[in-house]
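Scroll down for the structure; my scribbles are underneath it.
Coming up: chain A.
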Amino acid sequence: MVATSTRSPEKPDVLVEVEGLQTYFLTRGEPMRAVDGVSFKLHSGEVLGIVGESGSGKTITGHSILGLVEPPGRVVGGSIRFRGRDLLALSDEELRQLRGDAMAAVFQDPMMTLNPVLRIDTQIMEAIWSHHRVSKVEARRRAVDVLRLVGIPSPEKRASAYPHELSGGMRQRVVIAIALVNSPALIIADEPTTALDVTIQSQIIYEMRKLCREKGTAMIWITHDLSVVASLADRICVMYAGEIVEEGDTEKVLGQPAHHYTRGLIASIPSGSQPGEQLPQIKGMITRYPAADQGCRFRDRCPAKTDLCDTRPPDVRVSDSHSAKCHHPAHASAALAQESVS
Partner candidate 1 sequence: QAAEIEELRIGCFTEPPSLDPHWQNTAASNSLSQHIFDRLFHADENQKPVPALAEGWKVIDPLTWEIALRKDVKFHDGTPFTADDVLFTFERSQNVPNSPFSFKSYLGNKKLEKVDDHLIRITTPSPNPILINEIMTVSIISKRVGEKATTDDYNRGTAMVGTGPYRFVEWRSGQHIRLERNEGYWGKKPEWMQVTLRPISSNPARVAALLSGDVELIDFVPPSSLERLQSNKALSLSSKVSNRMIYLAFDHSRVRSPFVKGIDGSEIDNPLRKLEVRQAISKAINREAIGSRALEGMGVPAGQLVPPEIFGSAPELGPDKFSVADAKALLTKAGYPNGFAITLHSSNDRYVNDAAVAEAIAQMLTRIGIRTAVETMPYSVFVPRATGGGPEGLSQFSLFLYGFGGQTGEASVALRSVVATYDKAKGLGSSNRGRYSNPEVDKLISQASQELDDTKRAALMAEATRISMADVAVAPIYFPVNYWSTKKGMTYRARTDERTLAMDTLGGQG
Partner candidate 2 sequence: MNAAASIKPQILLSARGLSKTFRAEDDLIARIARRIGLAGPPSVVRALDDVDVTIHKGEVLGVVGESGCGKSTLGRTLAGLIKPSRGEVLYQGQDIHGKGANNKLRLKMQMVFQNPHASLNPRKRVGDIIGEAVRAHRVVPPRDVDRHVSAIMESSGLDPQWKSRFPHQFSGGQRQRINIARALAVKPDLIICDEAVSALDVSVQAQILNLFLELRRKFGLSYLFISHDLGVIRHVSDRIAVMYLGKVVEIGEASDVFARPAHPYTQALVKEIPSIKRDVNSFQPIKGELPSPLSPPSGCHFHPRCEFAGPRCRSEVPRLTTLANGHQAACHLLTPGDVTQEAAA
């Protein structure tokens, strides 16, 4: 119900504000700049989709917000504000208190996210107990409630099962239940449906969307699949090589993509084109530039590249709620879609 109202930019209740985030992996040799200057805002109740190819830094962005980046990875620059507090300045304990309470996470592979030797209810109750002092009976009641909420049949019985006794879809529901149990303000869902079957994937997306709408929870939905966020997100960030190259309302980004990378991505989805025809494709593959490089990171693969792209960092606002890191944003979509075909 709040979804539509919070989306308007005038509303000041910014929940998360990421500013110039840089997360590097300091391994042998040159650091791996997994996230390199990512900025975005997320309002309460809003669903933000982060899309991008494998390795573009989506997961690490999510982990940086949650404070889960592990050595050799480190947040080396930028700031993350959650309800106005700088997360990077918090102590480990303060961060822990936030995690799982005010902000929760759902990971990709439900087979791996649940501890195989602990029962489902234990894993839910420990999430409660890590943040609230409640009795065992109460904790268990909450656990069963939240399991029912995510659509697990006969939750009282299932609560005492071990993870391996559940199917993949059920397990992912349990993971979502764990994320929801403390009624967080923010859920970071990292490809939560990628490991699931098509029909189950649809169910999960459908239910997640419903839950967030009902509870007014904000969500960051990370995926490599544009069509998944299309039906889900209010706004979309497109990541490429550690940067957000385009950001905006879902309809804008998908309907009138400004960055040539976004356009290429959309065009290469097979269901969008006529069966049997050549799919438009982005030429080449991702290029890693040296740290000192100032130019556009997509320039090698871009159909609209000019000399300008080699030297200056691009940044363009297409409209109020739509921006792209491109010197030559595409306006007339039809013409450029043809161009990006190699």
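By our rule, a residue touches a chain if its C-beta (ideal position, glycine included) is under 8 Å from a C-beta of that chain, and two chains touch if they have at least 3 such contacts; residues count from 1.
The candidates came about this way: all candidates are chains of the complex that A comes from, given by their letters.
Keep in mind it's a predicted model, so treat the numbers as computed, not measured.
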Of 1 or 2, the one touching chain A somewhere in this complex: 2
Can you check the complex and tell me which residues of chain A touch candidate 2? 53-54, 167, 169-170, 197-200, 202-203, 205-206, 224-228, 230-232, 254, 264-273, 275-276, 278-282, 285
